[in-house]
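Showing just some of the chains, left in place.
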Amino acid sequence: MNSFEAWGSTLLPSIELLATLAFALSGIMEAARKRMDVVGVCVVGFLAAFGGGTLRDILLDQRPFFWVENEIVLWAVLGLCILSISFMRQRHFDLTEKTLQWPDTLGLGLFTASGVAQSLALGLSPTVAVLMGTITGIFGGVLRDIVCNEIPVSFKDHRPYALCSVAGGVVYIVLDALNSEPWFCMALCALVTVIIRTLAIWKNWVLPAWRKD
Amino acid sequence: MNSFEAWGSTLLPSIELLATLAFALSGIMEAARKRMDVVGVCVVGFLAAFGGGTLRDILLDQRPFFWVENEIVLWAVLGLCILSISFMRQRHFDLTEKTLQWPDTLGLGLFTASGVAQSLALGLSPTVAVLMGTITGIFGGVLRDIVCNEIPVSFKDHRPYALCSVAGGVVYIVLDALNSEPWFCMALCALVTVIIRTLAIWKNWVLPAWRKD
């Protein structure tokens, strides 16, 4: 776990920054679609960005939070919020559900990887680590949707979303069991998650449906 | 508290498993009624099952969570989700609100007992212990309803629900003050909660209503 500590202190924060910005964007967009005010857009952006990771840290009893340790992330998200709002006010921007999917997919992959990595580093079991990865990945979006007064899109989408995160987590666990380098586990975990989710959107995969009554 | 430790390590987990499965079922049913996808049904099942107990552990700053320590619970709930989904897909199953009440009532009683027991074991005051019991009992359902985009049924039902949990908690406190055995406190606490709730449903008890304007 020593080599993990070493690279983790430089790579992990960068990955979390990227994932955080991607999720913030999805929150900003959904809040804008709901015609929330400037503050609402920022708060939903923050919640989508930090919700999953913060919930993970609360569940794992980890302090300080990554956004307390790396305050730059807070300013980065705030900057992104202000930029997005200015941009969206200057020209009409059609926020289709499709537009929302790309930052969301990237964030899902990156947060899954960081959640699994941190859980394993704390000595949790593979099952719990995969669960924590999925929670980290999807709960930013779940909190975003709850605050926007919607049933979370990941629960009624009928296309694989959380399952992609689970698949990515399993890839991480398998690679870790094969003694792969942590950066490789994380990269492949994120990649697999993103690829499966992209395929699901592109090929329009649907989960088995309920009986028509 | 020594005898508590002794039997608690065997009985407490079994009770929590039962309560957890009962609540999971209520979550699965509500998600199915909302026509969520397979993932949504599982997540709402998990949230209803683990929400109350996890919130209790977060508030009491207890780690590891019971579902981290006893990973079997995770698999049991996952199994229940898959079984329920298969069953509900195979034959039409009319999920009335009535069907939902039974697992919910059982879970309420069992979780109340476990919440009060754990709070007292940590040396919290009787008032806080009763509050924690009620939080443990009702917040799985509250989180379930929030995620399903409903006002929590326990807040607008106009029939005693949380109050049954409070009554059960008070019974626990009184028995504990009389130096009863912990298993007896828990059993009676759960029993009283379940009986009052059952009576409330059966006799159609209603809480005092608002003035008609």
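In order of appearance the chains are A and B, and numbering begins at 1 in each one.
The definition used in the following text is that a residue touches a chain if its C-beta (ideal position, glycine included) is under 8 Å from a C-beta of that chain, and two chains touch if they have at least 3 such contacts.
Treat the numbers as computed from the prediction; the structure is a model and nothing was measured.
Complete-complex copy count for the single protein sequence, taken from this structure file and not limited to the 2 chains in place, is 3.
In this text, only the chains that are shown with their structure count from here on.
Mean C-alpha positions place chain A and chain B at a centre distance of 30 Å.
Against chain A, the residues of chain B that register as touching in their complex are 31-32, 34-40, 43-44, 54, 58, 61, 63, 65, 68, 71, 74-75, 88-89, 92, 146-149. Contact residues of chain A toward chain B in the complex are 58-59, 61, 124-125, 127-128, 131, 138, 142, 146, 149-152, 154-163, 207-211, 213.
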